[in-house]
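Other chains of the complex are left out, but the ones given are in their true place.
Labels A, B, C and D are assigned to the chains in the order they are written; within every chain, residues are numbered from 1.
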Amino acid sequence: MTPERTRVASQPNDTEGRAEVASTGATAMPLPPPAAMRTVSVDVHYGDFRAVKDVSLGFARNEITALIGPSGCGKSTMLRCLNRMNDLIPAARVRGEVFFNDRNIYDPGVDPVEVRRKVGMVFQKPNPFSKSIYENVAWGAKINGFKGSKKDMDDLVERALTRAALWGEVKDKLGESGYSLSGGQQQRLCIARAVAPSPEVLLMDEPCSALDPIATLRIEELMLDLKEDYTIIIVTHNMQQAARVSDMTAFFNVDLDGQGHRTGYLVEFSPTAQLFTSPREKDTEDYITGRFG
Amino acid sequence: MSDEQVEVESASDPLQKRARPGEMAIRGFLFICGAISIAVTVGILWELGKEALLFFQDERVSIADFFSGTVWQPQAEVFGILPLVLGTVLISIIALVVAVPIGLAAAIYLSEYATQRVKSFFKPVLEVLVGIPTVVYGFFALTFMTPLLRSWLGSSTVGFFNVASAGIVVGILIVPLVSSLSEDALSAVPDSLRQAAYGLGASKLEVSLRIVVPAALSGIAAAVVVAMSRAVGETMVVTLASGAAPRNFTLGEDALFGYILNPFEAAQAMTGYIVVTASGDLSYNTIDYNSIFAIGLTLFFMTLGLNSLSRRFVKRFRQAYE
Amino acid sequence: MSLQTTERPTEGLFPGEQEFQSQLRVRRWRAFLFQGFSLLMLTIAVVALATLLYTIINDSFGLTAVVNQQDPEDVLAGLGHDPATMTMADLSYEELVALLETTLSSGVGRRLEREQRFFEDRLVFESDEVWMEICAESDPPPGCTIGPRGSASVLQLVNERVIAPDVIDSYDLVPSLTNPEAFEAEVRQGFEIGRYGDYEFDQVSFEWRAWFNPTFLTSPSNSSPELAGIRTAILGSAWLVLFTVLFAVPVGVGAAIYLVEFAKPSRLNDFIQTNINNLAGVPSIIYGMLGLAVLVRALEPITSGSLFGVGGSDGRTIISAGLTLGLLTLPVVIISSQEALKAVPDSLRHAGLGLGATRWQTVRSQVLPVALPGILTGTILAVARAIGETAPLILVGAAGFITADPTGPFSAFTALPIQIFQWTSLPQEEFRNIAAAASIALLVLLLTLNSFAVILRNRYSRKA
Amino acid sequence: MSHTHDINVHFHGELDALERKVLGVVDRAERMVEMAVRSVTTGDLDLAEEVIGMDDEIDRTYFEVHQEWTNLMARFQPLGSDLRKMAVLLQLNITFERMGDQCVNIAKTTRFNDGLPRVERICDQIREMGDLVRPMIRTAVDAYVRSDVDEARLLPAMDQPVDRLNANMYKETVAVSDNKLLLEWATKMMMVSRALERIGDQAVDFAEHAAYLVTGERADFDEKGMAPAVDGNTD
């Protein structure tokens, strides 16, 4: 795997020139930062039907990668492959390889619990634990065998909350329930919680879809801050959001077969500005300009 | 030293699978807890089946007569279950006639009309009704309902032990069941449907009866069936109020409405027979002892059928809204 | 009245304004009627409850027609007191014991003394030699070891044995208050037709009686309704609940956790789930039969305690009955715990697992604390239901009349609902009264438990 | 999903309307070029006033377009080719407004030259420039409307004779310097030539934008190979 490959969104089924364009793009660009995660020909099946087909993507370290596309295109499914949250859905099976620091996380020897420790996740709706704000942040570290003193834990909690731009708002009420916060604050608490056990990658599944525009902007700003330390992969159905925050954008589309099953596939994986101003693929262009259906 | 080794190892493959014995042990314990329920069912089927088999193996009993016989006289060694079933069914029907309109209308009122304050008064009342032991209802049937019926309709029409009194009280007993399950179903209908209907200019009645009730219909049906199953299995009221004599009859000879279906005469129900038989001095391995298991098995399958039916309704209801 | 409107394309198909208004009036009237109907139905349900409580309370208090063996006034007068200024309770301890000494046969007297002595320093009915002898036996009666009776106990004995009231008829609470004369007339009429046997109307005194009273709660059962109490039954019920809870709660909550948190959809797990749903609908009497066949009969050596060298002769013991109720409660506990666990949003589990926690860590630290109030509520309600169960206890052989308090898991037992059932099925009117009084005791107990559950649930749902 | 529906019908309708409005200005500008050249070469003062009057309308349209552009941008926030088209439309709007201004300059020259003698050779040359420039506008608009890169690539070549004629004007002017009046007229006509040359350049610019719209990447015709034949054309 050369570094160039990490930016290549190749679709073996469709070789008319997409791979060519992609690799041209890669050589024209400066060398990308090393990929923190990458997927190689990932398929996801739900029961008998294929929900996502043949996705190869590279997620560069300290960049934000956005996955966008119409509903049913498998972008969320894809995201959940990256920390084996799909294991929780009994019918879901993942084929292909997902590398985290060059280790395939679907190897039989790999413990999904450990994967999730390294690859944190923030969910669609803010979901704080029904504990105090402090406990919310501390718990992740505790179960991961945090060995420091009470003072160390206090520091860790403060650091995580500061990182999530929430410390100032909650430092005087760490003992209150996480639910006492507003929606946007709750989501930032969830980010602090995800950050506390020091993951390397943060997955975010439509983290702002339950928030109002002001809280949304605040989370977006936070993501841009966080990418200094983390590799962030975000799913959003808000194109504008992807445009605003991400460095790279992957556009997924969906095929309907005769039985009404939807199969998502990767259409284009480009630097965000390029994808939203001059996308390589006609499907992308149609989607972002609303000529679609 | 060893710590260091572990660290080196984990550094080389931080994602390596770990053994978690505590987790496995807990998992095993929890599975056993779940499996106990199977043991209970197996126990019920096995014991009831075994004793019932002994009963049917007795030369004095024939299966065909058991299920078709209209006379139950253990003393005379005549075992036809229909009189007991008749008692059970009569009581259950009367109970439903009482409980369904009251329970359903109460549920509609609580779910659609009642303000929060009214609700906070009525709901605990209904819950108290659920909590009252059936034996107290039996007492109530005997000391209030029967005298009331007798004073209204005349003690010549209404026997001291009678089906109507038992049925009405069983009905009262299952009202809260019908109303709370129906109310659950009605409340589960998303508020957005009501809003939509109001938004179209519907009156409260139209919203309730033409949108909410149809939407909750399978949930309500499940409630009714569960209530019926409860009525069938109800024991104490029946034992105390409807008498200890099976209503033996002969089709064609006995007047259908005057006797066979007469609600004001006594009729022992299946559960009543079991209790009465068991509370006497019961010696094991007699035909009496075995007969209660045969009846119990029949009762078990009747309620099982009703419960399965109700679960099917519930499933349909859930599919619509989940 | 109407809202002005502009022309629409569908004009002709909808009623005009006036027609719409008149339709509206009909619709409003119909809605009003239905609302009234449903409120009426709800009220009927409430009235039913009220009537039930009314019946019970009505039967638990009221006037009684009492015939005393000895009139207390005569007794007082016999002792040289003025009955107008004194009651029996004012008599001294010695006077009361003396009354017993004169009235009781020596056999009964000795039995009472062996149960508990009257005086610390002297014996009343027993001779010192015999007393020494019986106290030296390997199994001495309690009177040898425990202290003397108090004045309350002696006063009660005097009431029972000397005055010996016999309630020959009782009257309900409401007519007792509104029309006490009618009761007297009724009793008089009863004498005319010879309903009360040998008694004379002159002997009858009309007294208020609360059948539900402290003595009733603390006395053991008795074949005479005037003297019967429910102490044995309450203790029996308490023992039963203990075993029910010990069995049903850990197993039920464990099973619920397994099914909700760990079970992946498989044929086995689906079967377990269906099975539990079915068990919840099985009539309680069937559980009684299961208990009878398995616990009482098949496991008799264990449940009778003979395997451990204690207890009685057969398997009709507290532990059999307690476990039977446990089995009966189990599906309810499982289902309500499942509901409580399912009510915990999946997002919490995902959050826990997403942080790299194991399943059990997530369940223990995040899911269970949230579900706990719900689980407790469900469990309390299930246990309350078990306390009221009668039929299965009859099947596993609850005894109707025992006066000895239960001493352990292998004792024979009775329980409150059994007691109510027994008394209700007896013909004498006075047993109705004590059945009603016992019902009050049972209802108060259950109401306490239920309201505890309701409070728990309300606090919980307010937080969520 | 073999073919594509336009869900955003209303936006694309408004975008098209805006485009038509901008292109409408170009049509008018082309006519203005013709009229301005005719007025300055024939000294037709009425025609000149008409041209100057037309510019007010073009300016008004220019502001309208700018306003509508901002509204459309605020309301629909276009992406991809729509956004590129919007950017091009804004640039074109400026460019064509300036074309109109150039025509006004030419027409005003007619006014100042009134009463001065004329050199027919120079007039012919100006007319020739006008005839060369107008098809350039037409071609550039065409290339844009039809999104035809090849057509757009024709423009630099078309611009070369215009530049040559403009450069020639110095000589022509100096050639008549003996006659003060003629010289005054000729220096003015030099400005006319310069204005026409500028219009040609703007058409080339326009073509560049058209190419950008199609390929999504800027192709700078001037810098890549086809160097302008004559200097001084980069105003």
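Just a few scattered comments:
In the analysis below, contacts are C-beta pairs under 8 Å (C-beta built on N, C-alpha and C of every residue); 3 or more make two chains touch, one makes a residue touch a chain.
Because the structure is predicted, anything quoted here is derived from the model rather than measured.
Formula of protein chain copies in the complete complex, based on this structure file: A x2, B x1, C x1, D x2.
Simple rule for what comes next: only the chains that are shown with their structure count from here on.
Chains B-C form the pair joined by the most contacting C-beta pairs. If you average the Cα atoms of subunit B and of subunit D, the two centres end up 90 Å apart. Look at where the CA atoms of subunit B average out and do the same for subunit C: the two points lie 22 Å apart.
Averaged C-alpha coordinates put the centre of subunit C at 101 Å from the centre of subunit D.
Contact of a single residue of subunit A with at least two other chains is seen at positions 113-115, 118. None of the residues of subunit B touches two or more other chains. Across the assembly, chains come into contact as A-B, A-C, A-D, B-C.
Those residues of subunit A that touch subunit B in the complex are listed here as 100, 103, 105, 107, 109-111, 113-115, 118. Residue ranges on subunit B touching subunit C, taken from their complex, read 20, 22-23, 26-27, 29-38, 40-41, 43-44, 47-48, 50-51, 101-106, 108-110, 113, 122, 124-129, 131-140, 142-144, 172, 175-176, 179, 203-206, 208-209, 226, 229, 232-236, 239-240, 271, 274-275, 278-279, 284, 292-293, 296, 299-300, 303-304, 306-308, 310-311.
Remark: subunit A residues 83, 85, 88, 90, 113-118, 120-121, 123, 125, 127-131, 139-140, 143-144, 190, 193-194, 197 touch subunit C in the complex.
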